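Please read the structure below before turning to the comments.
Of the protein chains in this complex, one is absent; all others appear in place.
Think of it as A, B, C and D in the order they're written, each chain with its own count starting at 1.
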Amino acid sequence: MGENETILEVRDVSVRYGAIRAISNVSFSVKRGEILTLIGSNGAGKTTTLRAISGMVRCTGNVRFMDQEIAGTRPDVLVTRGLCHCPEGRGIFANMSVEENLNLGAFIRSDKHEIEKDKQRVFELFPRIKERLKQNAGTLSGGEQQMLAIGRALLARPKLLLLDEPSLGLAPQLVQTIFKIIREINAQGVSILLVEQNAHMALQVAHHAVVLEVGKVAMTGLASDLAKSDEVRKAYLGHG
Amino acid sequence: MSDYLLDVRGIGISFGGLKACDGLTVQIPTGGLHGLIGPNGAGKTTAFNLITGVYRTQMGSVTLDGVKVDHLRPHEIAKAGLSRTFQNIRLFSELSVLDNVKLACHCRGRHTLLGTLLRTPRFVAQERAMTARAIEMLDVFSLQHLAGEQAKNLPYGDQRRLEICRALATEPKVLLLDEPAAGMNPSEKKALAQSIKLIREQFKLAVLLIEHDMGLVMDICEKITVLDHGCTIAHGTPSEIQNNPKVQEAYLGEPATA
Amino acid sequence: MVGRLATVVRRLSLGLGLAASVVAGGVVAIGAANAASEAAQPAKAESKAPIVIGHYGSLTGAEATFGQSTSEGIRLAIKELNASGGIDGRMVELKEYDTKGDPKEANLAVTRLVKSDKVVAVLGEVASGLSLAAAPVCQKAGVPMISPSSTNVRVTKVGDMIFRVCFIDPFQGLACAKFASENLKATKAAMLYDQKAPYSVDLAKEFKKAFEKMGGKVVAEQTYSGGDGDFTAQLTNIAASKPEVLFVPGYYTDVGNIALQVRKLGITCPMLGGDGWDSEQLGKTAGKAIEGSFYSNHYAPDQPDEQVKQFISKYQSAYGGKTPDGLAALGYDAANILFDAMKRAKSTDGKPLRDAIAATKDFKAVTGTITIDQNRDAKKSAVIVEMKGDPLGPKFKARVEP
Amino acid sequence: MSGELQQLVPTMMPSAARALLKGVALPVASALVLGLVMQFVVGPAIGAYPASVALQVGISVMLAVSLNIVNGYTGQFSIGHAGFFAVGAYVGAGISYYAALSGIDPASGQQPSQALSNGAWLVWNDGQNFLFSYGEWRMILASIVGGCVAAGLGYIVGLPSLRLRGDYLAIVTLGFGEITRVLLTQTKPQIFDRDELAATHAKDWVIPPMGGATGFSDIPAYASLMWVWFFVAVMIFFAYRVKQSSTGRALLSIREDEIAARSMGVNITKYKVRAFVLAAGLAGLAGSLYAHTGQVIRPQEAGFQRSFEVIIFVVLGGMGSISGVVLAAIILSILPEALRDLSEYRLIVYALLLILMMIVRPKGLFGVREIWEFWPFTRAKKSEKKVITP
Partner (left out) sequence: MAELLQIMVAVVAVGSLYALIALGYTMVYGILKFINFAHSDVFVLGAWVSLVLSVMIISALKLAPGSSPPLWIAPLVLIAAMVVCGLVGFAIERLAYKPLRKAPRLNVLITAIGVSLLLQNVGQLTGFAVAKDDDGKTIATVPFGPSPKRMPSLLPETAAPDPNLAKPLVLIQPVDVFIFVSAIVLMVGLQYLVFRTKFGAAMRAVSFNTETAALMGIRVDRVISVTFVTGAMLAAAAGFMYALKYPGLNQTAHETWVLLGLKAFVAAVVGGIGNVRGAVLGGFLIAFIEFMGMYCFSKYLDPVLHTNMGTNLRDVYVFAMLIFVLLVRPAGILGSQLKEKV
C-alpha cells in the first residue's frame, strides 16, 4: 500500500433532517496517516458530516472506507473495521468508572494482553487518567473527560479516528495539550479526521483542511495554505 | 432605580461544582443593542436561561424596567416584557405558523374556560384581535403567505424568522436572541441584521444578542460582552473587542502576540 | 364572514355527519349479518327449523372457568335432547356469547341474543352481578331467562321472565349455619370471604345472620379479593380469635390456596363453605389441607341417585373424563328444565314458555328435585358434603330441607 | 405598547345576540339534531342490538374525546382516566338512584320500586314521558354533578402530580385510578328498600351505600341514544372549541415544547391542571351517562384496564386529533362486538390487531390532524412541501 493511499473518501454526501438539509454534496478524502481537519462556524454541518460517515445518521452519496462502501453501515460494525468516532460532548458514560469507560473502548477486542499494553500506552499519553481510574467518569473535569474519550477511542485500535471538537470548553493550556496528543496519536499511525472550531489550532496540526460553510464545502487545501487565508479569519472573527 | 431597561447584575449559577455562569453583568438602555459572544460552551445560553427564569439564579439580580424579575417564573418574566428565541429553534412544530404567533399573544389576553366553551362575545373578540395582531406581525416578517403551514414544514431561515416574530408578538420590552443567524447564508444574514435593527426601531425595544457570526455582531451591536468559561473576559464597543488580545486568544486559540 | 361561517358549517356537518355515519355504518355492518339471519328465520320457522336458545357467560377473563363449565353442562343437555329427537322433532341450537365477566358485555351479549339472534330463551349468567345487568333485557323483550347459578335474591325480582334453578343465598347461608351449630356444635365461627364476589359477600352475611340467631358468635370477619395469593395477614388475625369453625364462602379457585395456608399457620378447626367450593380441582389443589372440611352443595356425587350417576358418567365420556363441577350440573339442569317446559308449553313464544317454566314441579334434576316457587326461585334441598376419602372428594354428610 | 391587544378587544365584539346564537344555540341545536337522528332514525333503522352497541360506542367516544384533551392536546400522559369516569358514574348513579328510591318522582306518582323499573324502560316508549320526564332531567342534573365532582377530584389529583413529567405522571395517575377502584369496593351495601333508606342517618352516608365490590345496580336507564349522542356532540363541540382557542393553543404548545411555551408566557402548571380538570369533568359526565344506560356499575370501572382502553383510542386515533380519536373509539368499540362470534378467540384477535395497527400506523389514524385536513379540497395546500437548503 502506498504512502498516499486514501483511507476515507466522502463523495457527494448529503443529509437531511426533515425539511432542512444539513449538508449537501460534501466531498473530500482523507489520506492514510494524515490529519484532515474540517472547520467552519457553528451550524456549518461539521458534526453532521462526521455522523454521516460513522453511520449515525442516514445520508445519500458515497462513503468509502479502506476501499469498501460504508454508507449506511451501522456504527458498531464500523468500529470493528477500524473507524472510531469520538463524539461531540465527549460521550463519556458518566454513570461508570473511568476504568469501565476505557474497557468499553476495547469492547470489540478480546486479546486481554494486547489490551493491557494499549492501556499502558494510553496511560503514557494521559497520565492523569491513570490517577483517576476508579473514579466515576462523571466527576472528571472537562479536559480529563476529553482525554478519557480519546484514550477510550484509541483502545479500539482505530485506523481512522473521527474527533469532534476535542477542544470544546477547555482551557487554553489544555487545548494545547490535547492537540499535542492528537499529533502524537497521528504519529503512531492513526489517520485522523478532526472537526474543530478552534481553527487556528486545527490548522496547525492538520495536513489538509476542508472549510464548510452552511452545509457546503467552501474551500479545501493544505492546512498551511488555509491558515494564511484571509477567508478563514473572516469567517471566524468578522475582520473586514 | 437603575437607568437601564434591562439591568443584569452579577448573576451566576453552577451545576455540580462547574460554574456555568459566574457573575455576569449586562446593562442595556432603552433601544440598546447588546451582543453577547464567546466560544462554544462559554455560558452564553446559560446566561439567557438565567435571565429568562428557565434556571434560577444563585446570585445576582435581574431588573427589567425597574422591576426585579429574578425569582419570577418564566411565564411571569415573559409577561413582564422579556422575550427570547432559542439556539436550537423551539417552534411549536405541529402548530401552524399563525398559531405559533397567536400563542405568543397569549400572555396579553384573558382566557377563561367558560368563555372558551361558550364562545362568549369577549372570547370571540379576543380571538379575532389575536388573529389580527398575529397576521400583522407575520406581515412585518413577510411570513403571512405561510400562515396556514405547519411550522415544521418551513424552511430553516423562515423558522428562524418565525421564532423572532413569535418572540415579538409577546410585546416585549427586551428581546433576547440566541444565535439567530446560525445556519443562515450570507445574504440571509445581511437581511437578518437589517431586520434586527428595524425591529429595534419599530418596536422600540432593547435587544440582547448571542451570535457566533462576528461580522453580524460587530456590524449591529453597540456594546459587546465576551464570555469564556462562564466569566466575562471583555466588555466594550465592537472595535475595542476586536482588538482585545484576550478575545482573540479565546476565539482563535492564537497567543496574544500573534 | 360568510366564507368562515361556511367553513364552520362544513366542518361541523362533516364531523358530526361522519361520526353518525361511521357509527351507523359500523353498527349496520354487525347488524347486516344479524339481519340476514333475521330474514332467514321466519321462512324456516314453518318447517322443522331448529329452536335457538342462547347462553351468555364469562368464557374469558377471571371467571372463565365458571362460564366454560356451565357451557359444557348446557351443551351436554342439548346433545342428549337432540339425540332423542329434539322437541317435537325440532332440534335445539345454542348461540353462545362471551361476557368477559363485565356487566356491559353481558348486557350487549343478551341484547344480541334476544334482538338479533331471536333466541326463544336465554340461559346464564353464573355471577349475579352480570345476571342483574342482563335480566332487564330479557324481561323487557319478553324472553324467559333461566340463571343456572346466580344465587343473589334480587336476580329473579327483575321481573316475571327471570328464573333460576339454584337455591338462593339466604337458604344456603342458613343451611351452613345450621350445620355448623347443630352438627359441628360450634359456637365461635370465623369468616373469611371474597369481598369482590357478591356471592361470597351475601353468603357471609346470611350465614352470620343465621348463625348468631342460633346463639353462635362470629369472632373474626376477614376478607380477601378473589385471586389473592397471600392470606397471611387475614389468617393471622383469624388464628388469634381461636374459632371453632372457619366459614369460607368463596370460590374453589381461592379456597385451595386458603386451605393450604390455613393449615400452615396452624389453624386446625374444620372449614366450611358454600357451593362455590364444588370442583374436582379443590381436592387436587388443597390436598390434605382440605380433608375434614365441609361445604353445602346441590348434590353429592356419591348420592345413591340415578340422576347423578348417569349425569356424571355421561359428562365424563363427553369431556375426556373430567368430573363435572356444580356449575356444569346446574347448567345441565337449567337447560333440561327449559326443554321440559318447552315440551309442555308446545310453543316457543315467550308467554306460554314462561308459564310452563313457572309451572315446573318436582322436576328430577341432577341437583335435586326442583320446584319453581312463586318467586321464580328453585325450591330444593341442599346437601352438606365432607371432603374425605381416597381419592379425596366430597362425600355425603347431611341434607338440609328448605 | 403592551395591552394593545386588550384595547383591540372591545372594537371587535360582535353583537351579543349573534354571539349567543353562534356560541350556544347553534351547537346545542346541532347536538340535539344528532341526538334525535340517532334516536329516531339511526336507532330504529339498525335494530335494537346494534342500537345498544351504539349506546356504548357513544360512551367510548366521550371518554376518548375527554382523555384526548390531556393526552392528546397537552401531551401529559394520564393512565388513571377511568378513575374519574368511575367517580362520575358512582356520583351520578347515586343521586339518580336514591332520589328515585326515596320517591321524589312526581311525574309517575308510582311506588318507588315500580318507578324504578318503569323509569328504566319506558322513557322513550310510553309516550307520556316523552322528552322531558323528571327522570331524564334528574339524570342530566346528576350527570352534571357527577362531572363536577370528577372535575374537583381532577383538580386535587392534578395539582400536585402534574409537576411530574412523562412516565412518572403516568404512574401516579395509574395509582390514583387503582386507589379509586379499591376505595369504591369499600362502600357499604346498596339500599334497596325505601323504608330502610328513610331510616338512615347522616353518619350512614360517610361511607356511602354504593354496593361495594358487588357493584351498584338498578340504576334507572334514562340514558337513551338521544341523550348519549347529544352529549357526545356537546363534548366534541367543547373539545373542538378548546382546540381552536387560546387555551387550546396553550395546551398544544405545552405538548410541543414546555420550555418554549413558558418563555412565551404560558403558565404551564395552570394550563395542565386546567386540561386535567376539564378532561376529568367530561369523563365524569360520561361515567354518569354510562351508569344510566342500565348497567350495573362496579369498582372495576376505575381499574387500569378501562383506562388502557381509552388510551388505546387516543393513541390509535392520533394524539390530539378529535376526529381521529372519535373514529378510533367507534371502530375499537365496535370491533369486539363484531368479533363476538369468535368467543374465546375474540380477545386474541383484538390483541393481534392492536399490535399490528401500531406497527403499521405508528402515528395513529390521522396523526395530529383532523380528518377534514385530508379532504381533497384542502389537500392541495399541504402537498407543496418544499425542501430548502439553508
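Some observations on this one:
Simple rule for what comes next: contacts are C-beta pairs under 8 Å (C-beta built on N, C-alpha and C of every residue); 3 or more make two chains touch, one makes a residue touch a chain.
Because the structure is a prediction, the values reported are computed rather than measured.
In the complete complex, the residue from C:Asp88, C:Glu182, C:Asp230 or C:Asp362 that touches the missing chain is C:Asp230. When you scan C:Ser128, C:Gln195 or C:Ser296 for touch with the missing chain, the hit is C:Gln195.
For the chain left out of this panel, the touching residue among C:Thr151, C:Ser181, C:Asn257 or C:Ser293 is C:Asn257.
From the options D:Leu20, D:Leu36 or D:Leu164, the residue with contact to the chain not on display is D:Leu164.
In the complete complex, the hidden chain is touched by one of C:Leu265, C:Ala358 or C:Ala398, namely C:Leu265.
Even with one chain removed from view, chain A keeps its contact list with that chain: residues 54, 56, 74-76, 79-80, 84-87, 91, 93-96, 100, 103-105, 107-108, 152, 156. Chain D meets the missing chain through residues 77, 160-161, 163-164, 167-168, 170-172, 174-176, 178-179, 181-183, 185-186, 207, 259, 303-305, 308, 311-312, 315-316, 319, 344-345, 347-348, 350-352, 354-355, 358-359, 362-363.
Residues of chain C in touch with the missing chain: 59-62, 64-65, 68-69, 195, 221-230, 232-234, 236-237, 240, 252-254, 256-257, 260, 263-266, 268, 279, 281, 284-287, 320-322.
Everything below uses one rule, namely that only the chains that are shown with their structure count from here on.
The most centrally placed chain, judged by C-alpha centroids, is D. With centres set at the average Cα position, the gap from chain B to chain D is 42 Å. Of all residues in chain D, those touching 2 or more other chains are 385-386, 388, 390, listed in ascending order. Annotation for chain A: residues 19-20, 43, 214 touch two or more other chains. Those residues of chain A that touch chain B in the complex are listed here as 18-20, 41-43, 165, 167-169, 171-172, 175, 197-201, 214, 233-234, 236-239. Chain contact summary for the complex, chain D toward chain C: residues 30, 34, 37-38, 42, 45-54, 56-58, 61, 117, 120-121, 185, 189, 192, 212-215, 217-218, 221, 229, 232-233, 236, 240, 294-298, 300, 322-323, 326-327, 330-331, 334, 337-338, 340, 343-344, 346-347, 370-372, 375. Looking at the complex, you find that chain D touches chain B at residues 1-6, 8-16, 19, 22-24, 238, 241-242, 245-250, 252-253, 256-257, 259-268, 274, 278, 320, 368, 381, 385-386, 388, 390.
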